[in-house]
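All protein chains but one are shown in place.
A, B and C label the chains in the order they appear, each numbered from 1.
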Amino acid sequence: MRRFSGFAVAREAMRAHKGWEKQWDNPELKSSYDVIIIGAGGHGLATAYYLAKEHGITNVAVLEKGWLGGGNTGRNTTIIRSNYLFDESAGLYNHAVKLWEGLSQDLNYNVMFSQRGVMMMAHNVHDVQVFKRHVHANRLNGVDNEWLTPEQAKEYCPPLDISKSARYPVRGAALQRKGGTARHDAVAWGYARAAAARGVHIVQNCEVKGIRRGASGEVTGVETSRGFIGAKKVGVVAAGNTSHVMQMADVQMPLESYPLQALVSEPVKPCFPCVVMSNTVHAYISQSDKGELVIGAGTDQYTSYSQTGGLHVIQHTLDAICEIFPIFSRMKMLRSWGGIVDVTPDRSPIIAQTPVEGLYVNCGWGTGGFKATPGSGHVFAHTIANAAPHKFNEGYTMERFTSGRLIDEAAAAAVSH
Amino acid sequence: MLLIHCPYCAEERPETEFAHAGEAHIERSTQMGELTDEGFANFFFYRDNTKGITYERWRHIHGCGRFFNAARDTVSDKFLVTYKAGEPKPDLSEIDNQTKAGAKS
Amino acid sequence: MAKPLKLERAHPLGDQNFGAPGISITSVRGGYRCSLRVAQSDISAVSNALGVDLPQAPKTSARSANRVAMWLGPDEWLIYDSKANPIDDLKNINALCSAVDVSHRNTAIEAKGPLAAEVINAGCPQDLSLEVFPVGACSRTILGKAEIVLYRAKADTFHIECWRSFAPYVFELLRTAARDQSALAVR
C-alpha cells in the first residue's frame, strides 16, 4: 500500500493523480476464512484491522450487505468523549480516546480527530449533582472532565445563551477537553484501507442471510447472498441489525432497534467552537470542518429498521437548539436522515462470546458507539483471537442481564451519547 | 409522524397522541416469584426485535388512555392492524395481502 | 375556632383574554368537573343520577342544561357543569364506578370565532373540520406540548380543558396562534 502524505499528494498533483491506487480491493471471495466479521461499519472494520495488526490473524473477511461505512458509522453526529461514570465505561471509552489520539498516524489516514472539547450543559440542580458525580469519578479514574461555571461555559462557547431568564438557565457545564469529533467516513475508510493492506478481505454487497452451525451447535460458517462461506469464528458487528442477524443462529438478544435522526444545517463560516450536549433539553450540536452545524435528535419512540423517523422529533431537537442558541433561528436545515440504533436495557454495549461456540457479538452501542470505535474493535479483536475478553470488556457480557450486574449509565445519570 | 388507528376510538389519530409501549404478547407470569433467573431475563430483557412484522403495544395516552396492540412492519413502518389489549394475535394472512395490493406500481 | 373566611376560587389565568379579527381567546372561570369511570353494567344508573345520558360512541358528548358529558375513553367521561358540582349527584350512588372531583385540576379556555379551528390547529394535530369534528365532538388530544380536552360547543366555539398548571402555556400558545392566524387571514 502506498503511503499517504503531503509529499504523495504533491507528487500526484504533478501527474493528474494517476498514481493513486484503490484504497481497498474488491477481492475474490474465498470459500472459508479463519474469522468472518459481519458488518463493515467502523466497529467491524476496526475489529478486522486489530485482528490482523495485533493478533496476526489476517485470513479474515468482513462481509457487508451494502457499502462499507453505510450504517450508523456513516450517519452519526461524531461526538467523541469518555467521561462516563462507571469504571467499566471509563475504562473502555478512555481506552478508545487514547487510540483516537494516534489513529490518523496509525492508519495513515487523516480521520480528522478534533479535540475541540465536549461540553455537557447542566440546567437544574439535579443535573449539577449528576455531573459533579461524574467529574469526581472521572478524576479518580484518570479521565479528564472539569466543572465550568455558566460564565466559563459561555467563554468556551460564545453562542451559548446563559441569561437567567432562559426557560432552563445554564447552571454550569462539565467539559471534557479531550473530547471532540472525527470525520466519520474517514474512520470507516481508514480502517478499511489499513485492514485491506494487511490482507483482510472486505466484501461489500454481500448480505449474510444465515449462520450455519455444526453437529454440536458450533458455528461453521455463514450463508450469504454470494453463497456459503466457512469460518470457525464469526463476529457479529451489525449494529441496528444485530437481533436480525443473531436470530439466524437462534440467539435472541436483549436489544431493541430504534430510529435515531440527525440533521445538518447549511454550511457557514466557523461560528461554533466545540461540541455541546444538553440532555435536559435534548440537544447535541457541533460544527463540522466543512461548516455545517451537525445536530443530533432523539430516537423515535417505536422500533424500526427504516432509517427514517418523524418530523416532530427533529422539531423538538431544533426547539432545544434554538432555545440554548437563539442566534441559530435563521439558519436552515439542509438535510436530515436516520440510522438504526440497537439499544440494550442498560444502554451499555455487549462485547462478548455468545452461548453459541465460535459466535461472538459486538452490539448494543445505541446512540453512542462511534466514540468507542477504536476501543471497541481493539477489545473485540482480542476477545475473538483469545476466546476470552480483554480486561476492558470483561463486564460487557450478555449474562449480566440474567445476573443483574448491569452497567447502567443511563439509570445513574439519564445521559446518552 | 405516524397515523395510528386506535381500536377504542375507532379512528386514526396522529402519533403524538400515543406512547409506544414495547413488544406485545409478553405475558407476566402469574407465578412471578417462581421464575428462574433465565426466565426472568427472558421476560424482562430479551426481545424478538423483529425486522419485519412485529407485534407491539401502544397506549393512546393523550386520547382514550387505552393500551392496545398493533402489528406493524418495522421495515416500512406500515401498520397492518391494531387490536384491543387482551385479544389474540390476529391472522395476518389476509390483511397482509390487502396492504400489498394497496401498493401499486 | 375557624375564622369565618369567604374564600373565592382563584382562576389560574386570572382575567386574561385576547381578541383579534376572527378570533377571541377567553379564560373560563369557575365551572365544575368530575372525572367519571363507570362499569358497562352501571352506565344507565349513573346516567340517571347525573341527569344526562353518558354517550357511548367515541368522540361524542351529551348535554343537558349546564352539564356536558364528554366521552374520553371506553369507560371514561369528563362531566363539565358550569353551575353545579356533578360530584354532588354521585355522592351516594350505589354503582360500580369511580367519580373523582377534578373541578380544580382542570381549567377552561374558550376559543371562538371563524378562525378558531385554525388557531387550535397550530398545536393540535387532529382534523378539526366540521365534517370530522362536528359540533358536540370532544376528544382528549394534545396542543403543542400540553394535553387538552377539546369540545366543540358550536361551529365556531371550542371549549378547551387543560390541567391548571398548563393553562398559562395553553393560553399563550392559543394567543400567539390567534395573533398569527388573524394576521395571515387579513394579509
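Quick note on the criterion: contacts are C-beta pairs under 8 Å (C-beta built on N, C-alpha and C of every residue); 3 or more make two chains touch, one makes a residue touch a chain.
As a working rule, contacts and distances are computed from a predicted model.
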Name the omitted chain as UniProt records it, choosing among "Phosphoribosylformylglycinamidine synthase subunit PurS", "ABC transporter permease", "phosphoenolpyruvate--glycerone phosphotransferase" or "Sarcosine oxidase subunit alpha".
"Sarcosine oxidase subunit alpha"
Using the touch definition from the top, which of C:53, C:110, C:156 or C:180 touches the missing chain?
C:180
For the chain left off this view, which of A:87, A:155, A:218 or A:250 is in contact with it?
A:87
Given the contact definition stated above, which residue among A:97, A:321, A:356 or A:398 touches the chain not shown here?
A:321
Contacts of subunit B with the missing chain: which residues?
1-3, 14, 19, 21, 28, 30, 32-33, 35, 37, 40, 43-44, 57, 59, 61, 65-67, 76-77, 85-86, 102-105
On subunit A, where is the contact patch with the chain that was removed from view?
4-6, 8-10, 12-14, 16-17, 20-26, 66-70, 74, 87, 90-91, 102, 104-105, 108-115, 123-126, 129-137, 139-142, 167-168, 183, 185-186, 189-190, 204, 265-272, 288-291, 306, 308, 310-311, 314-316, 318-323, 326-337, 400, 402-406, 408, 410-413
Subunit C residues touching the omitted chain (full complex)
1-12, 35, 37, 39, 75, 96-98, 100-106, 118, 121-127, 129, 132, 144-146, 163-166, 168-170, 172-173, 176-177, 179-184, 187
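Operating definition for what follows: only the chains that are shown with their structure count from here on.
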Tell me, please, which chain's centre (mean of its C-alpha atoms) is farthest from the centre of subunit A?
C
Comparing the two chain pairs, does A-B have more C-beta contacts than B-C, or is it the other way round?
A-B
Using the average of all C-alpha atoms in each chain as its centre, how far is it in Å between subunit A and subunit C?
48
The distance between the C-alpha centres of subunit B and subunit C, rounded to whole Å, is 31
Please output the residue numbers of subunit C that touch at least 2 other chains, ranges allowed.
none
Scan subunit A for residues touching two or more other chains and write them down.
none
Could you list, by residue number, the parts of subunit B that touch subunit C in their complex?
1, 8-11, 13-14, 16-17, 62-66
If we count contacts the way the header does, which residues on subunit C are in touch with subunit B in the complex?
58-59, 72-74, 76, 125-126, 139-142, 147
Residue ranges of subunit B touching subunit A (in the complex, touch as defined)
1-2, 15-16, 19-20, 22-23, 37-38, 40-42, 44-51, 54, 56, 72, 74-77
